[in-house]
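Right, one structure below, let's go through it.
Note that this complex is displayed minus one protein chain, with the remaining chains in position.
After this line comes chain A, so read on.
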């Protein structure tokens, strides 16, 4: 059968769209380039919102990208079940779009953080995490200025109670995220936001591990079995 087609949206200021496309290819799917200014998702089976600084992160991270022409189509498709993974800036865009609750604020330490980060997978049932085991620890890079996850207490309790915290930071919380949250998902589990960068940990030559590949192989396996 044909390979699964995974779209990667490029915004002005996106940085990691090519790395995301490469990770998709290594996982066995066909990466499809999507442009923020179009109104066409090109019939893809899933979408990755890559890292970077869309629209310069002017105003707030992700605040202007949320209103990109293609985001209208993406929000509707995500509500209809299309798997979407937002990485770093993509996570910020998903929060600003209200596809995910809460918001991402400047790191508590105010510095840009760039390090190999240990995480624990808390939910291995989302569209993007089935290749992991619950409780599995991963080491993948994190690099952000606005990575501090914040939400009100009721939202945090709801996320924890319903398994919607996808990953937590282990050993060290790099940005002051509440409850050590590194990633969350929507109620249906098809939309996942993650602050660390799994697309930078897909080959031992260029990453600290290959621990990130599982996010991409998870979606490939799901689409092949769908």
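Convention: a contact is a pair of C-beta atoms (placed from the backbone, for glycine too) under 8 Å apart; a residue touches a chain by one contact, two chains touch by 3 or more; residues count from 1.
The definition used in the following text is that contacts and distances are computed from a predicted model.
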Complex member absent from the view - protein name from UniProt, among "ABC transporter permease", "Phosphonate transport system ATP-binding protein", "NADH-quinone oxidoreductase subunit K" or "Phosphoribosylformylglycinamidine synthase subunit PurS": "Phosphoribosylformylglycinamidine synthase subunit PurS"
Sole residue of A:17, A:57 or A:96 that reaches the chain not shown, by the stated touch rule: A:96
Sole contact to the chain not displayed, among A:9, A:23, A:49 or A:63: A:63
Where the unshown chain meets chain A, residue by residue: 59-60, 63-64, 67, 95-96, 101-103, 105-110, 148, 150-152, 176
